[in-house]
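Got a structure here, written out as structure tokens. Questions coming.
Every protein chain except one is present and positioned as in the full complex.
Let's turn to subunit A:
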Amino acid sequence: MPLTDDHRQRDRAEDRDTHDSSAIVFEGVTKRYSDGTVAVESLDLTLPAGELTVLVGPSGCGKTTTLRMINRLETLSGGRLLIGNRDVMSVDATLLRRQIGYVMQHSGLFPHKTIADNIAVVPRLLGWDKKRIRERVAELVELVGLDEALAKRYPHQLSGGQQQRVGLARALAADPPILLMDEPFAAVDPIVRAHLQEEFLSLQRRVQKTIVMVTHDIDEAMKLGDRVAIFAQGGKLAQFDTPARLLSAPASDFVIDFIGADRELRRLALERLDSLELDAGLTAPRDEIVARARSYLQQAGSSGIVVLDEHRAPLGWLDWETLKHADDRARIDSLPLKPWRHRLYMHDNLRSALNALISAPGEVMPVLNDQGRYLGVIDQLQLTRRLS
């Protein structure tokens, strides 16, 4: 494991007790351009160490400027910006940047350098010896999921997605505690983007960097961010919170509008089925006979019954219409059962549950444990109640 996870996690635990060396603190930070435009106005914001914070907002809201002030690509006009306890303006800008990873929208790879040399840029600037650089490059190629054979190629020979991976590897090369990402997934097509996002999340779980990411895509923000800072026009912070809190307790109409009309659906995506109480539901084993099944239904006043196989996995839905005309002595699995097109497990989110429910026979959806055994059912009413 290249990034010595155990070691790092121990360090972070100690950091939290004392003072986080990689927490980023904005204290009344203002950025005013020479033409008088105010990009960011007295911003107070603390980005916790080891977390992924997403800065999101409409264009011209100052989110990118905010990001770029962290490694001094933009100079502050007022206020203080601290990394750990260090004021960034008191550090040499070039040295500061070598300690902070930076990923750009268009990978920004150097076209005249091979992939390996691109990744090696910061270690070379820091004067590492050749052997150490070579080993580190090999580690990173593996870490970001690149084919080893690509290391000797040039950027123009790679696809957009591959270039983005190289950009990430280059940013991580000197193992900086902080990673800044400016719309890192915006320039790749949607399928590759979704894939890169997933990989990036699992990478972050392993390396636990302090990451600041800018995006204009609220879906991406909600999906990736431990915390999300929503900016309004003119560089004002509208709300800074976890995705769940943004959805359940938006601070203003602006936040509600920005998150969008499908706010409720987004909330569903953030909650899992195991947060609900399942309904036991009405079930029968597959070898039950029709007459008994019919009486269960009549007693329960239900419109149908979940038929289970010998391993308690749902076979299908048996409705009253089918039972009504069947032979009393027949086994119920000889009747036409309506199978469910989706499978729902306890770890699935409520949005998947709603999606499955829309096409579910009997308007109920069985929920399974990890072994695929029946645990109970949910219906739309439960989801609706959950949201209100």
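Criterion: contacts are C-beta pairs under 8 Å (C-beta built on N, C-alpha and C of every residue); 3 or more make two chains touch, one makes a residue touch a chain; residues count from 1.
The definition used in the following text is that contacts and distances are computed from a predicted model.
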| item | value |
| --- | --- |
| Name under which UniProt lists the unshown chain, selected from "Carnitine transport permease protein OpuCB", "Glycolate oxidase subunit GlcE", "3'-5' exonuclease" or "Membrane protein" | "Carnitine transport permease protein OpuCB" |
| Residue of A:24, A:109, A:137 or A:269 touching the missing chain in the full complex | A:109 |
| Full-complex contact with the absent chain, from A:32, A:80, A:98 or A:294 | A:98 |
| From A:71, A:164, A:352 or A:382, residue that would touch the chain that is not displayed | A:71 |
| Interface residues of subunit A (partner: the chain not displayed) | 71, 73, 94-98, 102, 104, 106, 108-114, 121-122, 125, 154, 156-157, 170 |
